[in-house]
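Here it is, the structure in full.
Shown here: the complex without one of its protein chains, the others still in place.
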Amino acid sequence: MSLSYKKKDFVSDQDVRWCPGCGDYAILSAAQQVFAKLDIPKENFVVVSGIGCSSRFPYYVNTFGFHTIHGRAPAIASGVKIANPDLDVWVVTGDGDALSIGGNHIIHAARRNVNMTVLLFNNRIYGLTKGQYSPTSDPGTKTGSTPYGSLDTPFNPITLMLGAGAGFVARTVDTQIPHMKSVIEAAHAYQGFSFVEILQNCVIFADKVFEHITEKGIRDSRQVNLMHGEPLVYGNDLEKGLQFTADGLKIVAADQADTWDAQQRDAAKAYQICQSQENGEFPVPIGIFHSVERATLDAQVHAQIAETTEKLGKGSLTSLLQSGEIWNVGEK
Amino acid sequence: MSLSYKKKDFVSDQDVRWCPGCGDYAILSAAQQVFAKLDIPKENFVVVSGIGCSSRFPYYVNTFGFHTIHGRAPAIASGVKIANPDLDVWVVTGDGDALSIGGNHIIHAARRNVNMTVLLFNNRIYGLTKGQYSPTSDPGTKTGSTPYGSLDTPFNPITLMLGAGAGFVARTVDTQIPHMKSVIEAAHAYQGFSFVEILQNCVIFADKVFEHITEKGIRDSRQVNLMHGEPLVYGNDLEKGLQFTADGLKIVAADQADTWDAQQRDAAKAYQICQSQENGEFPVPIGIFHSVERATLDAQVHAQIAETTEKLGKGSLTSLLQSGEIWNVGEK
Amino acid sequence: MTQTAQPTSLDEVVIRFAGDSGDGMQLVGNQFSNTSALAGNDLSTFPDYPAEIRAPVGTTFGVSGFQVRFASKKIHTPGDHCDVLVAMNPAAFKVHVEALKPGGILLVNTGNFDGKNLKKAGYETSPLEDMRYKEQFNLVEINLNTAVIHAVEGTGLSSKDALRSKNILALGMLYWVYSRSLEPTEQWLKEKFSKKPMVLEANLKALHAGVKIAENSELLQTQHTIAPAPLEAGAYKNLMGNAALSMGLVAGAELAELPLFLGSYPITPASDILHYLARYKNYGVVTFQAEDEIAAIAAAIGASFSGSLGVTATSGPGIALKSEAMGLAVMTELPLLVINVQRGGPSTGLPTKTEQADLLQALFGRHGECPVPVIAPYSSSDCFHAAIEAIKMAVQYMTPVILLSDASIANGAEPFLIPDLDSLEKFPAQKAKTEENFMPYRRDEKTLARPWAVPGTPGLEHRIGGLEKSDGSGDIDYSPKNHETMVGLRNDKVQRIANTYAPLAVYGEDQGDLLVVGWGSTYGAIRSAVRNAQSNGQSVSHVHLRNLWPLPLDLQDILKSFSKVLIPEMNSGQLLRILRSEYLIDAVGYSKIQGQPFATQEIYDHIQTIF
Partner (left out) sequence: MTQTAQPTSLDEVVIRFAGDSGDGMQLVGNQFSNTSALAGNDLSTFPDYPAEIRAPVGTTFGVSGFQVRFASKKIHTPGDHCDVLVAMNPAAFKVHVEALKPGGILLVNTGNFDGKNLKKAGYETSPLEDMRYKEQFNLVEINLNTAVIHAVEGTGLSSKDALRSKNILALGMLYWVYSRSLEPTEQWLKEKFSKKPMVLEANLKALHAGVKIAENSELLQTQHTIAPAPLEAGAYKNLMGNAALSMGLVAGAELAELPLFLGSYPITPASDILHYLARYKNYGVVTFQAEDEIAAIAAAIGASFSGSLGVTATSGPGIALKSEAMGLAVMTELPLLVINVQRGGPSTGLPTKTEQADLLQALFGRHGECPVPVIAPYSSSDCFHAAIEAIKMAVQYMTPVILLSDASIANGAEPFLIPDLDSLEKFPAQKAKTEENFMPYRRDEKTLARPWAVPGTPGLEHRIGGLEKSDGSGDIDYSPKNHETMVGLRNDKVQRIANTYAPLAVYGEDQGDLLVVGWGSTYGAIRSAVRNAQSNGQSVSHVHLRNLWPLPLDLQDILKSFSKVLIPEMNSGQLLRILRSEYLIDAVGYSKIQGQPFATQEIYDHIQTIF
């Protein structure tokens, strides 16, 4: 099948209503480009979101879209996909939507491995409600609800998803378009629950929170891109590398760098490299942390139905009503 | 202070209503023994639970107790502790209560580091509602709600908590009383959010699900006890050991075993050793996976209040009403 | 009780089996019911489980009861008091003896009236020594323990295992008293223990021993017969409400030609719906045990969006959690069925007991103007039909529907007349087809329903959500007049469902002194009480509402035709509040909030206070 879509085929007729300069625009555009490339009939896409600036996303994409309620998108998407596995299901969510009110649904969708692609726009703030701190905000963040600075430790969305058993876990950046597109594509290609954290700049309430990682000048030395089968190198001239040792992660010369294996069953190294981000000495990992396939719940549900139907015979209204102990009254 | 309590001081006047043979009895008794040892005034204990067989626990302990609603115990306990940090707060919960409906509250309490001790009775089943599979049930488990076998991958409660950023994470077994007591004590001694998974046998709906790990004859070769500063050895004669290598965990002779470090900041090895449990070749880790202190939220909240009060002066009804722009009408 | 050798014929009998949770009372109760059903009696049963999974043996809170009423006439309730009480231990005796009618058979297993068991039940001395009981009842004392050990001798079973069959021995005794065939139970035992011949043999021996013992008992010399009831001709099966409801869901989805998707989270007394539907995999039913009630309804909404019939089942606390998502279904106008099997509240309340106190929550328990049709089955078998009706509403009007059952209906059973396949009218769901300029909120003129545009259909790509939307286009629209229009349309759409109702049936005269209005599980008790009052010549009629919202259009005229209106409810007057506000009638309520169904007698007595 070749549908030769263009990006514009995935642009809806609705005015986009994000703040000028918001990182969401770039993500929308990258996603629309990826959608066009996938060669999947437009009508098979279902984009589900919760509530938040980020969750406005479905309105702007010319597919089936469902802007639901705060935090519940992964659960609603699970219903969509399990009921109708032919659909191509996407979840677009924010750090508040997915990790605050929706934390439980996303970890359960992850462990169950319902086949969907989750794009989490992490701007480390509640944008839509005008700027309260979120579960990913740095400690000490001053916001409307924390005028003297926030006190709680944030989640690392990547370790949270690894801990929950997600099969595909990745991270990308709103301003790094080619990287973003390749990660979204890989996430979609993965058959199962795939999770992409997108570092996204909110110009209004949390401007530049990722500057120290993503700014053009320093980006190359502050990020390491995890690519399966490629060496763990970074730096302006890719001169540095990372190596796993029995004592933990070490910074080494590029030629001594370990090769990244995103397909390790146990995700222990993904977890380890993630943790290094807490330590300013190490670069912040982006790219694909983990990608190991296992049977999806949606496929298994329908396989079990098929198997049981084969074994017990297809049920009909007659068999339903006539099952079990029955007696007759009168002439029947 | 020496209050010289006895276990019986922590026994309430209520009849215990678990099924005969239920693992909950042993946990209750162990906990009561630990409580008596802690030398904390009985009236300062608050035991909070959700709903489930396990959540009946507070009724049986002669302290302040709150049997709340399904899944919300960590959130209620957070309120108790933050409002009143002098109290000694315990949460007793089940795998359904804490990891199904309550999953979000427990991961948030963990990341926030509210000072409480959580005992999760994991029997891999919903006991109270008569035996449906839970988020920790093995795939293929046949229960009322999964007559043809369950399909979803379970959570590993330990990695979930590590991924969420819990500072103290441990596991013990209902039938291993001394181990259980020492782990509960260590959890309580930890200043912050401490999480203990207790493998618990439900005789009625999931009898013997842990048999392959916990049965007397095989226990020593199927478990490795993680003790900070002690070697990772196991086996009937403690003849085997575990070693971390760049390629992952290896089984070695006891004398080559690594020493367990539960206080590694990054918890990467805890995560790694946990994952090995999925692989039958390795022993299942129990004991203390991770124990790294950081400031608790409850302490920080009150420190911030003190600091702000010092800076702005203590507020009074007068200062409250008279703040901001004011004008007078008439003679006043 | 007279003593003759000839069986006497009785109209009806109520037996209550009571014993420890481990004594198998539910099992023998079910056996007696099935056997009586096969004998053509009408019947009604009510199990009464302890709240604990396995309460300590011998305690009063560990007592498990099962009441069965069987009759040669049409009956509607499991009966208030019983003619026979089987008490397997002192705790069962203590909890249930008050329910036995004077002169009734009190069959007691003396083998368990020992010091230990008496103490556990809180007796200092055996109540059997109290002459009162001997005088008041036909006290049949028998050591079932020794009797059964004796009976199964030779099977090779240990005494401990043999003791397990003492319930079957008691069953055998009652089979003799009521001239029941042993065959159905023999058949059932054979199937159940096909792989355990020793156990099978023991049970068969116990059953026959029971018959023998009864035959030879001095006290049980009277045998009775209960003729078949004049039931409507047809095939029957004995169904609990939750089972009937589950079958109704499968049938309804089939009639709508839709795949069925249940998203649910276990909760007493609704869990069985999940259990039943999980077995129906070969009917293509998808069941999804969610992480909580919110995820359960959310998944069901997702399933409905994607073209299935989404259903979710829970009890009060779960409804509370689902109320936000119900609003989303109202706003997005998707078909959805929300089942509430009510239990005692508030909060965790009395989780294993029955109550009707979630009606106002069903009507008004959401933020904003958020109308949802509400339907309440009135009996265990009606659950089947109500489920089909609810699905039809949901699909034809593109709306969530709430179905309010309760614990007494859910766990109670009665003969279910298996409907003729031809009598079940199909109502295939209409799904939108590919078209130009598709308008997701263009409404059907008659029903005001919007089209159901299922993902996968080319050309129907559209976006919906919880924000207010423009009628027609469905685009987000916050303008003042549009909001008022949409609030009105959502309300009108639901109100129009009342046009589809069958006329209300008044039991009794169309006008008169007193109209008793009920809803839900009180049907049986009200109907029987009204029948009794009518047979006194009192001018009292009964109307039972199955549709609680929108209210039936003919209700007002009926209400106005009676001088007084009485509304018995297992709550503090919730339907009462609705009817007073709608029709400004000075109706009075009669509340029972005890976690227990109304007794016929209670309602009858209350009616008498009005005359």
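Chains: A, B and C, in written order; residue numbering restarts at 1 for each.
Operating definition for what follows: a residue touches a chain if its C-beta (ideal position, glycine included) is under 8 Å from a C-beta of that chain, and two chains touch if they have at least 3 such contacts.
Model, not experiment: these values are computed from the prediction.
A.B. asks: Can you list the shown chains that the omitted chain is in contact with?
C.D. replies: A, B, C
A.B. asks: Check each of A:Val47, A:Ile69, A:Val169 or A:Leu226 against the chain that is not shown and name the one that touches it.
C.D. replies: A:Ile69
A.B. asks: I'm checking contacts with the chain that's been left out. Which of C:Pro56, C:Gly349, C:Gly459 or C:Gly512 qualifies?
C.D. replies: Candidates C:Pro56, C:Gly349, C:Gly459 or C:Gly512; residue touching the omitted chain: C:Gly349.
A.B. asks: Out of C:Gly412, C:Pro440 or C:Gly466, point to the residue that touches the absent chain in the complete complex.
C.D. replies: Within the whole complex, the residue contacting the unshown chain is C:Gly466.
A.B. asks: What residue numbers in chain C mark contact with the hidden partner chain?
C.D. replies: The missing chain touches chain C at positions 51, 61, 315-317, 319-321, 323-324, 327-328, 330-332, 342, 344-353, 355, 357-358, 360-361, 363-370, 465-468, 478, 480-481, 483-484, 487, 490-491, 571-572, 577-578, 580-581, 584-586, 592-596.
A.B. asks: Can you list where chain B touches the absent chain?
C.D. replies: Contact residues on chain B toward the absent chain are 12, 14, 41-46, 48, 51, 58-59, 62-69, 72, 75-84, 86-87, 104-105, 108, 301, 304-305, 308-309, 311-318, 320-322, 324-332.
A.B. asks: Quickly run down the residues of chain A that touch the omitted chain.
C.D. replies: 15, 17-20, 51, 53, 69-71, 100-101, 103, 126-130, 132-133, 135, 144-148, 204
FYI, only the chains that are shown with their structure count from here on.
A.B. asks: Rounded to the nearest whole Å, what is the centre-to-centre distance of chain A and chain B, using the mean of the C-alpha atoms as each centre?
C.D. replies: 28
A.B. asks: Between chain A and chain C, tell me the centre distance in angstrom, where each centre is the average of that chain's C-alpha atoms.
C.D. replies: 44
A.B. asks: Show the residues in chain C shared as contacts by 2 or more other chains, in ascending order.
C.D. replies: Only 281, 291-292 qualify.
A.B. asks: Going through chain A residue by residue, note those that touch at least 2 other chains and give them in order.
C.D. replies: Where chain A meets two or more other chains at a single residue, that happens at 104, 108, 301, 304, 308.
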